[in-house]
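With one protein chain withheld, the remaining protein chains of the complex are depicted in position.
This part shows chain A:
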Amino acid sequence: MSARYDAIVVGGGHNGLVAAAYLARAGRKTLVLERRPVLGGAAVTEEVFPGFKFSVFSYVVSLLRPEIIRDLELPRHGLQILPLESTVTPLDNGDYLASWADPDETRRELCRHSPRDADAAVVFGRLMHHMAMAVKPILGMVPPDPASLSPSDLAGLLKLGRHFRSLGPERFHALHKLMTMSSADYLDEWFEFDPLKATKSASGIIGTFLGPRSPGSAYVLLHHYMGEIDGAFRAWGFHKGGTGAISEAIARAARAHGAETRTGAAVERVLVRNGRATGVALASGEEIGASIVVSGLDPRLTFTRLVDPKDLPEALVDGVRRYKFRGSSGKVNLALAGLPDFTCLPGAGPHLRGAVSISPSLEYLERAYDDAKYGEFSRHPYMDIVLPSMIDPEMAPPGKHVMSVFVQYAPYHLNGGWTPTRREAFGDAVVKTLARYAPNIESLILHRQVLTPDDIERITGLSEGNIFQGELALQQLFFLRPVPEWAKYRTPIHGYWQCGAGTHPGGGIMGASGRLAALQILRSAA
């Protein structure tokens, strides 16, 4: 077997594709191997039911790094982001809470519930904007190791120190609070209207086994604020054709630079000789040589499945073993014959073009978490609902709709384990809860796809179904992601690298891990 490629990327998730595109762009002969028949990992579009296309897993975009969009000329390859303008939270008293595209309309709406909060929201928004500016440089940086004395680490730390000092005390303190507090406590400092706090805190629990009152959830909140579509922080959008079309655009950019992509090609293991990666062996038995192998899989698969843990230092293996996944999210995709009719806002209004958040109170969310804490799925879960076909009619046959329901909590470690019956019971709980707010929903359902964390793991490979390739918890972020000393995309095996969301800066359709890994690989070879 000879080295037929300069680089093989294992896993065609969007991070793997980004890494491949940057490597190919730098002239490396690159091959992407994806196990599934489609590229994209958790960012895929599939026609689950004839005529109905779903962003099966991830469904909205914001975090995708603008430098990647520019470097890879993604608009030329099909990137097209459509506006997601509003969030409506139906309340238990039949009213609703909304945030609209227009700041004045949002303000007036908030005033209806709490004039004080309407004022606070403006100041809060500005602070979050500053926080997003504060973390932005970190997203574009290979994490320096504070325990290291190497010149590059020291230079990185110095840069970071200067950056934090330049924030000034007010912002630095806010950042510190966000890093340590619970989202509920943090929002308590700002707002009084409970459904507002609940809806905002929901961003702090997504993909995490935490409740809104658990410390650390405020960081996850911030993570969802730092996207910057079109220079505007915190803007979320749909992708034309679903999130799979983002992966497709990245794949097209990679191929335009000469990379090859192969689907239906599961990698069984990475070939290692004398502490060096030499290529991969596929499940089919085929072996392909390469001088660099990059894993886009999560840390568990990267370090304990693709290679033999015996080839790795004990501390690393131990760290990976203790790295927390604990998937807590499920997804229900519905093909609908028509539009849901929400009791709080009857008919087909503009609210159906945005998100509908089932987060009527902090207590509601915390109770949803309580179920999960004790090994059950939430009987009344938090849900983030969108109807992509409203703004992208080609996702469904004319007049029909696709509804994407992101659900929490659905614990990976369910009491008694997930079975087909339990999955459907979970689906029923989701639909029943939804029907409390939109009674006609059940009569509209043409097809229902229910995905538990167990399904997410089985289909995408994401361990324990964690949507971020591992929790966004402070102890596994930045220079600790995935484990101390191995946060710079390297592994102890020469020529074997990691580029998935399990590395800094973490999950979401962001591409930052893939980019930073590729730049690091190219730097090390230069």
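Convention: a residue touches a chain if its C-beta (ideal position, glycine included) is under 8 Å from a C-beta of that chain, and two chains touch if they have at least 3 such contacts; residues count from 1.
Operating definition for what follows: contacts and distances are computed from a predicted model.
According to its UniProt record, the chain left out of view corresponds to "Aminomethyl transferase family protein" among "Isoquinoline 1-oxidoreductase beta subunit", "FAD binding domain-containing protein", "Aminomethyl transferase family protein" or "RNA polymerase sigma factor".
Checked against the hidden chain, the listed residues A:24, A:44, A:61 or A:81 yield one contact partner: A:81. Only one of A:197, A:223, A:240 or A:481 touches the absent chain when the whole complex is considered: A:240. The chain that is not drawn here is touched, among residues A:257, A:300 or A:353, by A:353.
The chain that is not drawn here is touched, among residues A:133, A:281 or A:519, by A:133.
By the touch definition given at the top, chain A reaches the unshown chain through residues 66, 69-70, 74-75, 79-83, 85, 101-102, 104-105, 129, 133, 228, 230-233, 240, 353, 390-394, 398-399.
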